[in-house]
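A protein chain is absent from this complex, but the other protein chains hold their places.
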Amino acid sequence: MKPCIRLKKISKRFGSVLANDDVNLTVYSGEIHSIVGGNGAGKTTLMNILYGLVKPDSGEIFINGEKTDIRSSKNAISKDIGMIHQDFLFIENMDAVDNIILGKEPLKMGIVDKKKAKKKIKNLSEKYHLSFDVDKNISELSMGERQRIEIVKVLYRNAKILILDEPTAVLTPQEVKELFNILRALKKGGSTIIFISHKLKEVLEISDRISIMRSGRMVKTLSAKDAELKDLAVKMIGGELPEIEEKHYQGDEKVLVSVDNLSLKSKDGKKILKDISFEIKSGEIFGIAGIEGNGQKELEECLTGNLIYDSGSITVECAILWDISSKYFKDNGVSRIPSNRNELGLISGFKLYENLILGYINDKPFSNFCLLNYNEINKECKKIVKDYDIEPPDIYQLTENLSGGNQQKVVIGREFSKEPLFLIAAHPTRGVDIKGSWFIHKKLRENREKGSAVLLISSDLEELFTLCDRIGVIYNGEIVDIVKPENITFDEIGVLMLSGLTSFR
Amino acid sequence: MIIKFLKNNFALIASFLASLILSGIIILLLGENPFRIFGIFISSAFGSWNNIAYTLFFATPLIFTGLSVAVCFRCGLFNIGAEGQLYMGAFACAYVGFTFADFPGYLLIPLSILFSIGAGGFIGLIPGYLKAKTGAHEVIVTIMLNFIAIGFTGYFVSGPFKNPGDLIPQTQLISESAHIPKIGELFGILGIKSSIPLNFSFIIAVFICLLVYFIFKYTTFGYEIKAVGLNKKAASASGINVNRIIILTFVLGGAIAGLVGVNEVMGYRYRFLDGFSAGYGYLGIAVALLGRNHPAGVFISAVIFGAVMRGGLLVDVYSDKISKDFVYIIQGILILFVVSGELWNKFRIQIDAEKQR
Partner (left out) sequence: MELFDIGILTSTIRLSTPLILCAIGGLYSERGGVVNIALEGLLLFGAFSAAVVAYYTGNPWLGLLAGAVTGVFIAFLHGLVSITFLGDQIVSGMGINILALGVPAVFSGAFFNTPSSTPSIEKILPSLNIPVIEDIPLLGEILSGYTVPVYLSYAAVIITYFVLFYTIFGLRLRAVGENPKAAESLGVNVIRYKYYGVLLSGLLAGIGGAFLSVGHGTQFIKNMSAGRGYIALAALIFGKWHPFKTLLACLIFGFADALQMRLQGVIGIPVQFIQMIPYILTILVIVGFIGKAVPPAASGVPYRKG
């Protein structure tokens, strides 16, 4: 086999983040090559560089042995490279045909020949069993359909090298199976495939070779035959995790939070959350496990008063939260670490001290009759910065200049220090390095010890098993089972997450 | 300190110099000596206390409109509507001034000021409310409202409130008790002639600058404005009522723009004249931009723009090749340079790279 792509010493920096650090990668033609790595490892950046969407600071790209300067995606396309983006790139209010042919439109007498285009698209979608409605606007299509369109988009350009950036994140297990069949068919047809994921099982199933990235660096490339799940995980995370300290808190059995029959429908009537019910006791960490996109995001929004649910109730310390607004929920002791801290948890253009009081600005010591009390604010902020080890500790700096881990500490420090009754932590360690993660876990436990009810939403099973007293598995908007981590294995919970079927147990 | 200031404001200073050079070249093309013209500009704007007073007179409405735009900018809102807001403010001011003519000054003056604020604020409320409730883009709404507001005031002064007998559309004079004092009358020591129209509204303008600074820095409202301006979603998730802040900010912006009426009606012309504004509302955008949305910056850039306007008048007199409209050229060039952020970034990166070597 001969190398079809070689990336040599690729580096790319975004502000304070070194997204790619001297990365080397060789992909042989005709193979399915996976790149695995945690969130923020730099996988997408590396692929964007290969596809010409991001300009590297340094490094070289060789395609079929030839040094190639890829300045734009146009160059990449001309080298038969196609990319399916992590967060699909579509023109939402154009139809599938226009989206597919854009940039390579068939012509008839100066006019875009949509008929011909449709025919070609139909042939492609039949050949690879990629079905979707060509005439509908993208905004009306499901995630699965969108992904199939993305694949056709690439095939339409006769791409021989396909990059798929976390294609399975939004798919149901059946759709994943179909996708893998398509990928195998493509491979048989001679395509080279770069497959990106952080789900190790899938990767082991589909790949020929696997490359592992961690915090911007390429750790190792190995053959899938020689790879072992545990070994991969260790390499991905960087060193063995210390043993879980089995000290689950024995709370005082007082139910602090109870969620009853929470339901939510989307605008088009699809059920997003179905009768979600659970209780959390004081001093308990309750986990929500599930493949992303099964309703976790909406659950998080409903539980914090940011999304109006259709029916059901949320009770915190015997008080039903009747006014669905983030302010009312906050005032009643609900607090959260949002899954997307940059969008919801922080205002990156704020000075650090401004972020440390975000959401608490109208509370007593910080303001009086609408006037800010800088003495109190400074005191509180300096305390949080010290307690939570935020580096550098200057409260007047711009928050956007902090590293990802420290930004997360800002959110966590702010919320934890208020000792909330009900704490919702959604993916609290996502994009945070190992050291930071352990610190965050420590603080989560401390909060539990203080008697909060904690809800931990995570897609990281390791994290859930380490911290939670009980875990609810969410599938298709439904809590299909509630389990204790000591009574279930990784495999078993994996099946639950993928299929929602409890019968196997 | 100075070096840090220069570094932080590199783009502004560079824009300023570039505009100066480009304007100089245009002056040269027009067959004049740029140094002579700039000399006239500077001496007529800052040459004496009287000249400075004129400059500040021209700066006063720009301070109001600049602050109006800056307040909205801070909240992520683009207020192109200051022009309409100030017309409404001015008309309301005049209306009170001649309708309640028999009120004593201590009543009439506050009432007139209140009406300018109220009318401006009301016109500001509309885009704010529409943005909050329907998501209608405030740029379009404010542009359209300008024409509507100007249309209304134009109708008032050519119809029901036209001063009978006058050829031009204007209202009757306001009551003398609504006049606010000239600075020349207030501060005799500086020797500013009382014929110079700089008036008490300048002091109001300075006060509003301080007030806005205070709001930004020391109130929860100011904090919330900034939060909404930087990240609506995060602000909303943190419990801030984003729609309320958007509406209030727009009302505040409109109210400040409405104060232009105080300068025009109570301190200068003593009546509402159709089409009196020399594009103050639009220039307010440039003033806010140049002042980086900071009240002190707005003050300084308003004075610069005021100086350009004052200088333009005398250049018109002293040069037969350059008319007073030249100030629009200077202002336009300045705006285009200041807004070309990336141009200066590229420059800067290059300078830094040179230094590294």
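Per-chain numbering from 1; labels A and B assigned in written order.
The rule we apply is simple: contacts are C-beta pairs under 8 Å (C-beta built on N, C-alpha and C of every residue); 3 or more make two chains touch, one makes a residue touch a chain.
Fair warning: this is a prediction, and the values are worked out from it, not measured in the lab.
Asker: Among the options B:P110, B:G151 or B:G188, which residue touches the chain absent from this view?
Answerer: Only one listed residue reaches the unshown chain, and that is B:G151.
Asker: Given that one chain is not shown, which residue among A:N93, A:S142, A:N158 or A:N261 touches it?
Answerer: That would be A:N93, which touches the missing chain.
Asker: Could you tell me which of A:K55, A:K115, A:K177 or A:K230 touches the chain that is not displayed?
Answerer: If we include the chain that is not displayed, A:K55 is the one touching it.
Asker: Considering the entire assembly, which residues of chain A contact the chain that has been omitted?
Answerer: 48, 51, 53-55, 72-74, 76-78, 83, 85, 89-94, 98-99, 101-105, 107, 110-112, 153
Asker: At which residues does chain B meet the chain that is not included here?
Answerer: Looking at chain B, the ones touching the missing chain are residues 30-31, 78, 80, 130, 134, 136-137, 139-141, 143-145, 147-148, 151-152, 154-155, 158-159, 279, 282-283, 285-286, 289, 320-323, 325-333, 335-336, 339-343.
The definition used in the following text is that only the chains that are shown with their structure count from here on.
Asker: Spell out the residues on chain A that touch chain B in their complex, using ranges where they run on.
Answerer: 304, 306, 325-327, 330, 338, 343-350, 354, 358-359, 361-362, 367, 370-372
Asker: Report the residues of chain B in contact with chain A in the complex, numbered from low to high.
Answerer: 217-221, 223-224, 226-227, 230-231, 233-241
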